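To start, I am sharing the structure in question, which I have written as structure tokens.
Missing here: one protein chain of the complex. Every other protein chain is in place.
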Amino acid sequence: MSDNKLERISALMDGELSSQERELAIDYVKDDLEVKQNWQRYHIIGDTMRNTLPSMVQPDLAEKLNKMLENEPAILAPKSTVNSNKKIASKDFTKPFIGLAIAASVTAVAIFGIQNTEQQTPSVDGSAPQVVSNEGGSLSNLEQSLATAIPKTVRTVKYEPVENTIEATRLNSYILNHNQFNSRMGVQGVSPNARLVGHESQR
Amino acid sequence: MGNEIADSVLVEKVQKGDKKAFDLLVIKYQNRVVNLVSRYVRDVTDAQDIAQEAFLKAYRALPNFRGDSAFYTWLYRIAINTAKNHVASRARRPQEVQTIGPDDETFDYDDALKEVETPENLLLTDEIQKTILNAIEELPDDLRLAITLREVEGLSYDEIAEAMTCPIGTVRSRIFRAREAIDVRLKPLLE
Partner (left out) sequence: MLTAIAVQVEAADKENSATDARKILEKMSVAMHSLNYDGVFVYSSGNKLDSMRIIHKVDEQGEVERLISLTGSSREVVRDRQDVTCIYSDNQTVMVNKGAPNKFLPTNFPESIARISEHYRFAMVGDDRVAGRETHIVEVMPNDEHRYVYRLWVDKETNLMLKSAIVNMQEQILETVLFTQIDVPLEISNDLMTPMNAVDYSWHTNEKSHKQTDQVESKWNVGWLPVGFSMESNNQQVFAEKQQILEHLMYSDGLATVSLFIEAVEEGEAPMSGYVAQGAVNAFTISTDQCQVTVVGELPAKTIHQIAASVSLKSTLKK
């Protein structure tokens, strides 16, 4: 398969193909096992970078599901829309100040999970972490955050990667909230307000 | 954004009866979903089981998916509900399903799934992660920045082009070249 085609798969992942190209590319991934594996590995790369890769992967999950669904009829065409009242799905905590979450939930931020290489025990007990060691410096840079294993925390707490999750929404809305409070102080000159304006929504 | 368009195209295909299109969605989201449900259960294989169950439920519920929210948001809720049910049934608490959000879908499937076997083909990701991170570190700066802006920051090609002051075509090829370079290292581990 040519690189050119794989490049198209890469762009497909990123949602950057025209509708025509997209159809071709989708067929191409669907029908070619090898390309499907490329699709899988490319996503594993993304998951790793966002720290959303669990401690184990199951490469044949899709295949397996396929078998399980074999005996089921292909699903039906969508039934007519029940009720398209758009509600804003958000939990109370996502709107510490009413409305802020709306802006915050669509905010672009740099999000990093914390690398926790020594352990993989996900925590559900929520015990508070104790910080034992070095600060990793700027977390605003992927390399740094990956390289320096910041803060070398805790056995029990697993930091969730937080793209598109409730946590991300929540943290973003709190950041906005904090910046708004902060902007009243004005000690740091234009920064706090710049942060507010810089809070751009992502389409 | 673009990502969601790609999802909705796939969703539509599944809704029209194309089962294979569902594979692509599964592959795309399986790790995120497993990672998400790992918060509710300690055991990774349990998490895998729950993820599998969640995907089955999603598939069956897909005719009702109206596209009001992004596919992942919807899938996310299904996964959380599945995980909560699992935890609740484990704890032998009365079956009270915690719901998320006001427009929660209600699921009335018989939970008696066909029998969810323990997944056998599991790979530990330590090695995978290390390999990928090393490969990223060794990328030329422009490739690394491009893929980081895409995967971590979620920027569109347009935005990346602006940030890196280069044409969109260059962004597309840089991201691809980055993936390709990492993939060369990754591929042997998954075979």
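So that you can tell them apart, the chains are marked A and B in the order they are listed, and the count of residues begins at 1 in each.
Here is the rule we go by: a contact is a pair of C-beta atoms (placed from the backbone, for glycine too) under 8 Å apart; a residue touches a chain by one contact, two chains touch by 3 or more.
This is a predicted model, so every value here is computed, not measured.
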item: Which of B:57, B:84 or B:177 contacts the chain that the document leaves out; value: B:84
item: Contact residue for the chain not shown (choose from B:13, B:39 or B:77); value: B:39
item: Absent-chain contact - pick from B:70, B:123 or B:163; value: B:163
item: Footprint left on subunit A by the chain that the document does not show; value: 92-93, 96-100, 102-103, 106, 108-114, 123-131, 134-141, 144-145, 150-151, 153, 157-162, 165-168, 170-172, 174-175, 177-191, 193-201, 203
item: Residue ranges of subunit B at the interface with the undisplayed chain; value: 39-40, 84, 96, 98, 148-149, 153, 163
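In the analysis below, only the chains that are shown with their structure count from here on.
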item: Subunit A - residues contacting subunit B, complex; value: 3, 6-7, 10-17, 19, 22, 26, 29-31, 36-50, 52-66, 68-69, 72, 74-79, 81-82, 84, 86-87, 89-91, 108, 110-112, 117, 120-124, 142-143, 146-147, 158, 160-161, 163-165, 202-203
item: Residues of subunit B that touch subunit A when the two form their complex; value: 1-6, 9-10, 13-24, 26-28, 30-32, 34-36, 38-42, 44-45, 47-48, 51-52, 55-56, 59-60, 62-66, 68-69, 72-73, 76, 100-103, 114, 119, 121-126, 128-129, 132-133, 136-137, 144, 147-148, 150-157, 172-173, 175-176, 179-180, 182-183, 186-187, 190
